[in-house]
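Every protein chain of the complex appears in place save one, which is left out.
In order of appearance the chains are A and B, and numbering begins at 1 in each one.
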Amino acid sequence: MPISSVVISCRPGKIDVIESRLKGLPQLEIHHRLENGCLIAVLETETVDAEVSLFNEIMQTDGVFDVRLAYHHFEDLQELQT
Amino acid sequence: MQRYLLPLAAVALSVLMLSTALAYADDDEDFETDAAYAEGNPPMVPHRMEPGATGDACLVCHLEGKNGAPLSPHAVRLDCVQCHAQGEIKEKKRAAAKKKKKQKEAE
Partner (left out) sequence: MDLSRRDFIKTAAAAAALAAAAGGKFAETAEAAPDTSGLKWGKAPCRFCGTGCGVLVGVKDGKIVATKGDPKAPVNKGLNCIKGYFLSKVLNGKDRLTKPLIRKGGKMIEASWDEALDLIAAKFRESIDRNGPDSVAIYGSGQWTVFEGYAAAKLFKGGIGTNNIEPNARLCMASAVTGFMTTFASDEPMGCYDDLDVGDTYFLWGANMAECHPVLFSRLIENRLKNPEVKIIDFGTRHTRTSQMADQYIKFTPQTDLALLNGIAHIIVRDKLYDENFINQHAVFKKGKTNIGYGLEDKFKFADDPKPITFDEYKEFLKTYTPEYVSGLSGVPVRTIEEVARLYADKERKVNSLWTMGFNQHVRGTWANNLVYNIHLLTGKICKPGENPMSLTGQPSACGTTREVGTFTHRLPADMVVTNPEHREKAAKIWGIDPKKIPDKPTYSATEMFRALDRGDIKVVWVQVTNPFQSLPNLSRYRKGARKGDGRFVIVSDIYPTRSTELADVILPSASWVEKEGVFGNAERRTQQWFKMVDPPGEARNDLWQTIELAKRLGYGSLFPYKYVEKEMWEEYRLFNAGQGKDLAPYEAYTKARGLRWPVVNGKETLYRYAEGHDPYVKPGEGIKFYKNKKDDGKAVIWARPYEPAAEAPDRQYPFWLCTGRVLEHWHTGTMTGRVPELKRAYGAAVCEIHPEDAKKLGVKQGEKVKVSSRRGSIVLTADLRGRGKAEKGNVFVAFFDENKLINELCIDAYCPISGEPDFKKCAVKLEKA
């Protein structure tokens, strides 16, 4: 159940298009839009693999020129609790 | 990260990827993406640190950016010095630069 947050740097004029495209993704929540053209998003996925793939998707989105991981949190305790 | 993809190809790619989002999890190893996702290297500390200081001391400034300190993006990590080791102290740098300037002026 990894949760992470990213800062998405958008090319000038693209932020609306990017935001509407990313809003469609189920494991992603846009939390903030910054004046400097960055979006703050929180990712929540089932596995780390899925999280990394989602990250890749954001990277490949047209208009996005940088995605930086700001924080990630792991909590895989379910299977260990009896 | 520079994007060299043509806008058209990028759009096509994005659409393709959006529809196959879940299938990605079963793909072969993609170390490049893993690496892009990984955090960068921790900056060294440019100021003097008390030898016994632990996270609580660091966060006095770095939790909310007091005294112009950069904000910590991971304030939940409390053993700061495990990654952020003592770097070159700024005052020493300034002093060294001053000395150099003086030497130059003397010539």
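Definition applied: contacts are C-beta pairs under 8 Å (C-beta built on N, C-alpha and C of every residue); 3 or more make two chains touch, one makes a residue touch a chain.
It should be emphasised that the depicted structure is a prediction, and the values quoted were computed from it without experimental measurement.
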Tell me where the left-out chain touches subunit A, residue by residue. 1, 3-7, 9, 11, 29, 31-32, 34, 36-38, 40-42, 44, 48-49, 52, 65-66, 68-75, 77-78, 80-82
Those residues of subunit B which, in the complete complex, touch the missing chain: 1-2, 4, 29, 31-32, 34-42, 44, 51-52, 54-55, 65, 70-79, 81-88
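In this text, only the chains that are shown with their structure count from here on.
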Compute the distance, rounded to whole Å, between the mean C-alpha positions of subunit A and subunit B. 18
Within the complex, which stretch of subunit B touches subunit A? 1-3, 5, 7, 10-11, 13-14, 17-18, 21-22, 24-25, 27, 30, 33-34, 36-39, 73-74, 76
Please give the residue numbers of subunit A that touch subunit B in the complex, ascending. 21, 24-25, 47, 49-57, 59-62, 64-67, 69-71, 73
